[in-house]
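What you see is the complex with one protein chain gone and the rest in place.
Then we have chain A:
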Amino acid sequence: MASAASSSAAVPFWRAAGMTYITYSNICASLVRNCLKEPYKTEALTREKVHFAVSKWTDGKPQKPTIRSDTPEE
(Lines give C-alpha, C1' and ligand atoms only; values in the text may rest on other atoms or scores of the structure.)
Protein backbone atom coordinates (compact mmCIF):
# COMPACT_ATOMS: atom_id res chain seq x y z
CA MET A 1 0.00 0.00 0.00
CA ALA A 2 1.48 3.41 -0.90
CA SER A 3 2.55 5.50 2.05
CA ALA A 4 0.70 8.78 2.51
CA ALA A 5 3.87 10.79 2.94
CA SER A 6 3.54 12.32 -0.49
CA SER A 7 -0.12 13.37 -0.29
CA SER A 8 -1.11 16.60 1.39
CA ALA A 9 -4.09 15.19 3.34
CA ALA A 10 -3.45 14.47 7.02
CA VAL A 11 -3.92 10.71 7.43
CA PRO A 12 -4.49 8.97 10.73
CA PHE A 13 -1.46 7.04 12.05
CA TRP A 14 -3.08 3.65 11.43
CA ARG A 15 -3.77 4.50 7.79
CA ALA A 16 -0.17 5.59 7.40
CA ALA A 17 0.98 2.24 8.79
CA GLY A 18 -1.05 0.38 6.15
CA MET A 19 -4.11 -0.54 8.21
CA THR A 20 -7.65 -0.12 6.87
CA TYR A 21 -10.46 1.50 8.87
CA ILE A 22 -12.25 -1.82 9.36
CA THR A 23 -9.13 -3.41 10.85
CA TYR A 24 -8.71 -0.39 13.16
CA SER A 25 -12.33 -0.47 14.22
CA ASN A 26 -12.28 -4.22 14.91
CA ILE A 27 -9.11 -3.92 16.97
CA CYS A 28 -10.69 -1.13 19.06
CA ALA A 29 -13.83 -3.20 19.58
CA SER A 30 -11.93 -6.32 20.67
CA LEU A 31 -9.81 -4.29 23.09
CA VAL A 32 -12.97 -2.83 24.65
CA ARG A 33 -14.51 -6.30 24.91
CA ASN A 34 -11.46 -7.58 26.74
CA CYS A 35 -11.90 -4.91 29.41
CA LEU A 36 -15.44 -5.81 30.42
CA LYS A 37 -16.62 -7.25 33.75
CA GLU A 38 -17.29 -10.92 33.97
CA PRO A 39 -20.75 -11.97 32.74
CA TYR A 40 -20.66 -9.34 30.00
CA LYS A 41 -17.19 -10.33 28.94
CA THR A 42 -18.10 -13.93 28.11
CA GLU A 43 -21.20 -12.79 26.20
CA ALA A 44 -19.12 -10.31 24.28
CA LEU A 45 -16.47 -12.85 23.37
CA THR A 46 -19.14 -15.05 21.79
CA ARG A 47 -19.80 -12.10 19.49
CA GLU A 48 -16.24 -12.15 18.27
CA LYS A 49 -16.40 -15.69 17.02
CA VAL A 50 -15.76 -16.10 13.32
CA HIS A 51 -16.64 -19.07 11.16
CA PHE A 52 -16.12 -19.17 7.44
CA ALA A 53 -14.99 -21.59 4.77
CA VAL A 54 -13.29 -20.42 1.59
CA SER A 55 -12.83 -22.70 -1.40
CA LYS A 56 -11.03 -21.89 -4.62
CA TRP A 57 -12.60 -23.21 -7.82
CA THR A 58 -10.58 -24.65 -10.72
CA ASP A 59 -12.07 -26.24 -13.87
CA GLY A 60 -15.59 -25.76 -12.55
CA LYS A 61 -14.95 -27.83 -9.39
CA PRO A 62 -14.40 -26.57 -5.88
CA GLN A 63 -11.08 -27.50 -4.29
CA LYS A 64 -10.56 -28.37 -0.64
CA PRO A 65 -11.96 -25.50 1.44
CA THR A 66 -9.89 -23.64 4.00
CA ILE A 67 -11.99 -23.30 7.11
CA ARG A 68 -11.42 -20.54 9.69
CA SER A 69 -13.43 -21.24 12.77
CA ASP A 70 -13.47 -20.47 16.49
CA THR A 71 -15.98 -23.27 17.23
CA PRO A 72 -14.59 -26.77 17.72
CA GLU A 73 -15.03 -29.04 14.73
CA GLU A 74 -18.08 -31.27 15.09
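The definition used in the following text is that a residue touches a chain if its C-beta (ideal position, glycine included) is under 8 Å from a C-beta of that chain, and two chains touch if they have at least 3 such contacts; residues count from 1.
The rule we apply is simple: contacts and distances are computed from a predicted model.
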Complex member absent from the view - protein name from UniProt, among "ATP synthase subunit delta', mitochondrial", "pyruvate dehydrogenase (acetyl-transferring)", "Elongator complex protein 4" or "UTP14C small subunit processome component": "ATP synthase subunit delta', mitochondrial"
Of A:Ala9, A:Cys35 or A:Ala53, the one touching the omitted chain in the full complex: A:Cys35
Where the unshown chain meets chain A, residue by residue: 12-14, 16-19, 24-29, 31-38, 40-41, 44, 47
